[in-house]
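Only one protein chain is missing from this complex, and each of the others stays in its spot.
Should a chain be cited, it is by its letter among A and B, assigned in written order, with residues numbered from 1 in that chain.
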Amino acid sequence: MKSLQVSTTINGDAAEFLCAPDETLLDVLRNRLGLTGAKEGCGTGDCGACSVMLNGRLVCSCLVLGAEAEGAEIATIEGLAEGDVLHPLQQAFIDHAALQCGVCTPGILVAAKALLDRDPDPSDEALRYWLAGNLCRCTGYDKIIAAVQAAAAEMRGARDVA
Amino acid sequence: MRYARPATAAEAVTLLGQQAGIVRVLGGGTDLLVQMRSGMIEPDLVVDIKHIPGINEIRAEAGGFRVGAAVSGAALGDHAGVCALWPGVAEGFQLIGSTQVQGRATMAGNLCNASPAGDAVPALVAAEAVARIEGPEGARDCPVAAIPAGPGRTTLKKGEFISSILLPARPERASDAYLRFIPRTEMDIAVASCAVSLVLDSAGTITVARVALGAVAPTVVLVEAGASALVGSKAGVPALAALAAAASAACAPIDDKRGTIEFRTEVAGVLARRAAETAYARAGGRK
Partner (left out) sequence: MSLDEYSRREFKQVGTRPRRPDGVDKVTGRAMYGADASAPGMLVGRILRSPHAHARIKAIDTAAAEALAGVKAVITAADFGLPDDDFTRDVQDNCMARGKALYDGHAVAAVAAVDAATAKAALKLIRVDYETLPHVTDVDAAMAPGAPVVQEGRALENVPAGMSANVTSHCEFGHGDPAAGFARADRVIERHFTTAATHQGYIEPHACLASVSADGKADLWCCTQGHFFVRTLCSAILGMEASQLRVTASEIGGGFGGKTTVFIEPVALALSRKAGRPVKIVMSRDEVFRATGPTVSTSIEVKIGMTKDGRITAGEAHLRYSGGAFPCATVEMGGQAAFAAYDLDHVRTYGWNALTNRPKEAAYRAPGAPQAIYAVENVIDELCLDLGLDPLEVRLKNAATKGTKSSYGPTFPAIGLVATLEAAKAHPHYTAPLAEGQGRGLSCGFWFNFGGNSCVSLNVNTDGTVGVTEGNPDIGGSRASISLMAAEELGIPYERIRTIVADTASLGYNDVTDGSRVTFAVGLATIKAARAAIRLMCERAAKIWGIEADAVEWKDGAAVPAGPNAPADVARRDRRGLVRDRRPDRRPPRGQCRRRRRQLWRPSGRCRGRPRDRGDQDPALHDLSGCRQGGASRLCRGPDAGRRGAGHRLGAERGIYLWRRRAVAERGLSRLPHPGRLGPAEDRHGDPGNPQSRPSLRGARRR
């Protein structure tokens, strides 16, 4: 299998990589680019642990070929914090103990941010439906919902001030 | 495996037609990559059609909408025009998978995956949607209902692929609805499902009805008797009961871990009745 050369943008930075034609974006991120924040829980789009943004849409990177990243804009968990300042969602997850083993957490954060970018004030129900594709085995989800809502409230507050 | 990214439909047709062995079209990839991952298929060529001009777009056409084959569920859901005109189609499509899957999944892909339980298909069949197929002979149009041939099989020929699906125009006082049964509330595959599309007259009497069942037969079942039961009615109790009976009677389901034959048969009738009520209300009918 001949490798493909792919040019893309990841978290605002230009990135180039070689990948096999059947290699997933998740494998590229993890194994070729050292971005191991996205996790593989299932490899079949069921668990959401590999969630990333692809051209503004929330996707499972295990269901995207690396080759499809050509010319795309990709955002991963590694780009969520700004320098050493955590994103309000990240801080809220810590403050509200919304994680335990943490392996689903990067995917949930990326997914939650995607929702808050569209809807700064989601209902709990909307939030639960939005995150239905992010499986968490430890927390029972309630704390995750509380954390996202707390972050959303904080972000709305910040927006109002600004 | 080879990965190709054609820039035109003609180029895609050539790639699909000339490659020997296993060739797959890559739209959203939410079925294809899972099949590749599990070892179900090992394609020799994957043709990524997302770079064909217009294939990611939804365009108004003749009072309806032409939905490009690479339009994702998320993109369709953001399109107010489609959601208003064909809410049942939009809700069926958007029931597939998670938010993440919706970010990639396509109606055309769901159609061509040809699962008996594909959530996008019954409402497309009820809508009399028409697929535009690009192929070696040029483009042709085909009713969506004629695409699936059985579980995992389509009627598309070598070199052909769907480039768009036309959701036709609708008169005033017309709408549709889609319901499915799953044991959970999200992220599951239909045990049974039903789409109902209705056109009402100014008095609220149903003049046109189409009822399509999913997951109760190898392909979507169009329930003519159910539609007949509705036409001329105002979705009253007798008409709905007749619809439910007709829907159940049209079922030829399998027994599996997700549902027994008896359960699927009964639930299909319940879903038909409820979907008809929703479609009727959406079309502006009042009881």
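In this section, a residue touches a chain if its C-beta (ideal position, glycine included) is under 8 Å from a C-beta of that chain, and two chains touch if they have at least 3 such contacts.
Everything numeric in this text was worked out from a predicted model, so none of it was measured.
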{"item": "Missing chain: touched chains present in the view", "value": "A"}
{"item": "Candidates A:Cys101, A:Ala126 or A:Ala158 - the one touching the absent chain", "value": "A:Cys101"}
{"item": "Contact partner of the left-out chain, one of A:Ala49, A:Val64 or A:Met155", "value": "A:Ala49"}
{"item": "Among A:Ala72, A:Leu86 or A:Ala146, the residue in touch with the chain that has been omitted", "value": "A:Leu86"}
{"item": "Missing-partner contacts on chain A, residue numbers", "value": "1, 20, 22, 27, 30-31, 35-44, 47, 49, 76-78, 80-81, 86, 89-91, 93-95, 97, 99-106, 109, 135-138"}
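Criterion: only the chains that are shown with their structure count from here on.
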{"item": "Distance between chain centroids, defined by C-alpha means - chain A, chain B (Å)", "value": "29"}
{"item": "Residues on chain A engaged by chain B in the complex (per definition of touch)", "value": "1-2, 4, 20-22, 24, 43-46, 48, 51, 54, 57-60, 62-65, 67-68, 70, 111, 114-115, 129-134"}
{"item": "For the chain B and chain A complex, residues of the former touching the latter", "value": "1-3, 5, 26, 28-30, 33-34, 36-38, 46, 48, 50, 72, 74-75, 97-101, 103-104, 185-187"}
